[in-house]
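Of the protein chains in this complex, one is absent; all others appear in place.
Showing subunit A:
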Amino acid sequence: MDRYLSLWAESLPQLLMATLKITIPLSIIAFILSIVIGIVAQGLRSSRFKPLQWVSNIYVWLFRGTPLLVQLFLIFYGLPKLGITLDGWTAAIVALSLNTGAYVAETFRAAVASIPRGQFEAAQTLNFTKLQTLRHVVIPQAVRIALPPLGNDLIDLVKGTSLVSTISLIDLFQAGKQIAARTFEPLAMYAEVAAVYLVIFTVLSILQSYLEKRSNRYMRSVHA
């Protein structure tokens, strides 16, 4: 046990460094971009112009329908064949944002679809413009509905960042893997890596339930 404790104490700084330099910034940047992509995809999908709907639908179909690992490899190893060479960091951001964006687009679609028709009719009868309806009726309600699944999208994204170890980035998982190879202690090292992911997950869960409570403050069913 002492052996493990000292190994953990020695390796933790390196793992935390990799977490702070790669895993967390990658997650934050990719999540922000994926929300932007999700909003754009949902916007295109609700446009009246059919070709725009197709673009959005094909995008979601492609990125939900293929594994993140394959997307990473296509972008990092495949695109250079077309003359587009991205470094590992950029390729990771592109792949993770596009992948998560497809899920976020689905989340937004479901949220908007679950707003009762009567809400739109009330806005119509009061003569709201489309923009006012969006601002005062659709967005506030869609955000409340979308928060729990968005939290799940983020958590999947954080765990998905472990795949960037395959394209030469030294993230939390890759740092642990290297130490495990050097010390021949795979059990101790991967358990430590798992524990760090769990800490991140726990912080995100607490944040998620705080935001959900805040956004549900006007609903009796969740007050009780």
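Just so we're on the same page, a contact is a pair of C-beta atoms (placed from the backbone, for glycine too) under 8 Å apart; a residue touches a chain by one contact, two chains touch by 3 or more; residues count from 1.
Simple rule for what comes next: contacts and distances are computed from a predicted model.
**Q** Using the UniProt record as the reference, specify the protein name of the hidden chain from among "Amino acid ABC transporter ATP-binding protein", "Translesion DNA synthesis-associated protein ImuA", "Tryptophan synthase alpha chain" or "tRNA-splicing ligase RtcB".
**A** Not shown, but named in UniProt as "Amino acid ABC transporter ATP-binding protein".
**Q** Thinking of the whole complex, not just what is shown, which of A:10, A:87, A:121 or A:156 touches the missing chain?
**A** Checking each option in A:10, A:87, A:121 or A:156, the one touching the absent chain turns out to be A:121.
**Q** Hey, which subunit A residues sit against the chain that's not shown?
**A** Output for subunit A: 116, 118-119, 121-122, 124-129, 132, 136-137, 140-141, 144, 218-221.
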